[in-house]
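For this depiction, one protein chain was excluded, whereas all remaining protein chains were kept in their positions.
Here is chain A:
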Amino acid sequence: MTLTRIRERRRESLYAVAFVLPATIGFVAFYLVPTVRGVWLSFTDYDLFSAGEFVGAENYAKIVDDHVFWNALLVTLEYVVVNIGLQTAVALLLAVLMQRLARSVVIRGILLVPYMVSGVVVALLWQWLLDYQIGIVNNALDFVGLPRQSFFGDPALAIVTVALINVWKSMGYTALLLFAGLQAIPRDVYEAAAIDGASEAKQFWRVSLPLLRPVLALVLIVSLIGSFQIFDTIAVTTKGGPVNATRVIYYYIYDLAFNRYDFGYASAIALVLFVILLGVTLVQLRLTRADKSDLA
């Protein structure tokens, strides 16, 4: 290697460091430090106002007997299954429709509108639409002779309602990601399939879906983590009720930390959630082989 090349290399890496530095500072200040601090807090009785004292694994022992925590975990899972399952299915359908039928940019744009609206506004909007007595949805049900439903007040319906609201909000965005994945599949594969006599449905199952797998895996992982973090819709509409029917894990953590000032215990639960999410993501990566494409 010549001297000039070495110099050039050195200069290049200097630039690289300079460009990466702002993001690194952000990562350290807003992710790494809080995470390490959170781990420490989970072993203390920190109450926000006074420095906490080390209490060992006491907070973690408390989790074992905390039926509200286990219920929160269950409710969160219920939410994630309904939310992600439906959202992915609907988004996939929309993505295929966008690719095969709706070439209009306007229509593609409209699908994204709910995603652009803030979560709180979406929650307020549906709170009015779904109101038992004066909401337009229940009035429509009543008009066609179906019984009114207390979407937010019925323990059996509340979490499903919240999940569906977020399907409505996010499906356009998910569909757009999947649509981009579909666009990346070469035309000639479809042409070959068509020549072989494959129907539209067969092309979807045999060509689109397998080749979309890496994108689908990425979308699943990203939206799954986001789904576990459900908070805003619940903070606006049900506040964890009725009873504990929508007390999802994030809302429980928030309630413990900011209403009851039990930061140490809240940190311990947050850490348990972190470990669960890490496990889910690893399993998902394995199962979906997200780093490998079948397009080779």
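The rule is short, and it goes like this: a residue touches a chain if its C-beta (ideal position, glycine included) is under 8 Å from a C-beta of that chain, and two chains touch if they have at least 3 such contacts; residues count from 1.
The working rule: contacts and distances are computed from a predicted model.
Its UniProt record calls the unshown chain "Sugar ABC transporter substrate-binding protein", which is the correct pick from "Alanine or glycine:cation symporter, AGCS family", "Membrane protein", "Sugar ABC transporter substrate-binding protein" or "peptidylprolyl isomerase".
When the whole complex is considered, the residue among A:F152, A:Y173, A:F228 or A:Y250 that touches the unshown chain is A:F152. Contact with the undisplayed chain is limited, among A:P22, A:G56 or A:G197, to A:P22. Only one of A:L3, A:V64 or A:I134 touches the chain withheld from this view, namely A:I134. Residues 15, 18-19, 21-22, 25-26, 29, 47-50, 127-128, 130-135, 149-155, 235, 238, 241-244, 255, 258-261 are the ones on chain A that touch the missing chain.
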